[in-house]
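Omission of a single protein chain aside, the complex is shown with its protein chains in their original locations.
The block that comes next holds chain A.
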Amino acid sequence: MDLKLDHRTEDRLTIVEVEGEIDVYTAPRLRELLIDLVNKGNFHLLVNMEKVDFLDSTGLGVLVGGLKRVRAHDGSLELVCTQERILKIFRITGLTKVFGIYASVDEAKEAHGKDK
């Protein structure tokens, strides 16, 4: 399955919907979107990965790159993910300590609201 990307902004939080496979072939599109969002002043990003079928280290690199970019503007990049197959990759690489990972968009929005 290819990669489908969409995004919307609610309050100050930009929600990026990702569907499909994030790998060495498709990850550049996600990277471009994240860079574009940051360049347009969106510094609080929430990436919803509930419909992601596959994520490899290239995709992790794109997410880490996005996190570095938003942090340069005192922003945040957090994730929504409950799929064990995806969470396992974050655990193996120790990135669960780097990203805020939530069970739902609503839960993430609530946490983000408290931080404001």
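Keep in mind that, in the parts below, contacts are C-beta pairs under 8 Å (C-beta built on N, C-alpha and C of every residue); 3 or more make two chains touch, one makes a residue touch a chain; residues count from 1.
Rule of thumb we're sticking to: contacts and distances are computed from a predicted model.
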{"item": "Among \"Anti-sigma regulatory factor (Ser/Thr protein kinase)\", \"Molybdenum transport system permease\", \"Spermidine/putrescine import ATP-binding protein PotA\" or \"Aldehyde dehydrogenase iron-sulfur subunit\", UniProt-listed name of the chain not shown", "value": "\"Anti-sigma regulatory factor (Ser/Thr protein kinase)\""}
{"item": "Candidate in contact with the missing chain, chosen from A:Lys4, A:Lys51 or A:Arg85", "value": "A:Arg85"}
{"item": "On chain A, residues whose C-beta touches the chain left out of the figure", "value": "21, 23-25, 31, 54, 56-58, 60-62, 64-65, 67-68, 71, 85, 89, 92-95, 97-98"}
